[in-house]
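The complex is shown incomplete by one protein chain, all other protein chains being positioned as in the whole.
And now, chain A:
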Amino acid sequence: MPFSFASLSFWDLLLWCAILAITLGAGTLIVLLLSLTISQNIIPPKRRRRGSPTHLLVVLGSGGHTAEMLYMLERMNFDPQIYTYRTYLVSSGDNFSAEKAKAFEAQLGQSYQGHAHSDNYTIVTVPRARRVHQSYLTAPFSTLQCFWACLNVLRGRHPDQKLPKEYSSFYPDLILTNGPATAVCVVAGAKFIRFFLCLAKCAALCLGLRTLSSLTSAPKLRTIYIESWARVSSLSTSGVLLLPLVDRFLVQWPAQAGRRAWWGMKRTQYAGWLVI
């Protein structure tokens, strides 16, 4: 019997549409989960020479997060000769964090004369994902706006960015964060860009367009999340959201160690106190 659209009733059509939608949705979800799992388990290749220019992006947030982040950088004896360029990302209206970052850089400048001066860092501002007391109705829109701004920062398109010429790419090499809401946008943005970079690389390979440089480049847009020292036994909201997204998840209390987003994912790593 020849197939004709006329023989389809409205309900048949609805059924087929529903099946199509469910298949597409499930397919997308599986691809997403699989790619996140694969991405988190890839060990970054050792291809970066010591002393080569390295761009670090530090996400600062409201008072507590910023203080902890700068304590940690200070405690690890942060070396501007290794992390040769720093971008500090702050939310709009957060002058406290911007001032703290400036003070930290000034201190670096004193300890490492000649290596840390104002040309080697920028402070960029992005709109807030959700302001205090903002309605949940408009929050998705402001989050999108924040996400877009973070994407621009990651691609080096923010008007305040002025990366020196010796850096081969605008993408930061490493992203360090400890949990303000903006961090979720930044890390999601980094994953998003890495996904497309990976697709482009695969396409170039298949088409035989591969260039040696693109295959031997050092890892980019890697992400490290450090859960707040104040979190003894439960993860923060940002922590829960970022658990499947970041490359490395450090915790400062033993009870937080060994968590993972789902089977096959990387576990959180106990680091001890990093802020003291």
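In this section, a residue touches a chain if its C-beta (ideal position, glycine included) is under 8 Å from a C-beta of that chain, and two chains touch if they have at least 3 such contacts; residues count from 1.
Definition applied: contacts and distances are computed from a predicted model.
Q: One chain is missing here; what is its name in UniProt, given the choices "DNA primase", "MMS19 nucleotide excision repair protein", "UDP-N-acetylglucosamine transferase subunit ALG13" or "Molybdopterin synthase sulfur carrier subunit"?
A: "UDP-N-acetylglucosamine transferase subunit ALG13"
Q: Based on the whole complex, identify which of A:9, A:77 or A:110 touches the chain you can't see.
A: Considering the complete complex, A:77 is the one touching the chain left out.
Q: Would you indicate which residue among A:109, A:156 or A:219 is in contact with the undisplayed chain?
A: A:219
Q: Just name the one of A:174, A:245 or A:261 that touches the chain not displayed here.
A: Only one of A:174, A:245 or A:261 touches the chain omitted from view, namely A:174.
Q: What is the set of chain A residues that contact the non-displayed chain in the whole complex?
A: On the side of chain A, residues 44-50, 54, 63-64, 67-68, 71-72, 75-77, 82-83, 96, 173-174, 176, 218-219, 222-224, 226, 228-234, 247-248, 250, 253, 269, 271-276 touch the unshown chain.
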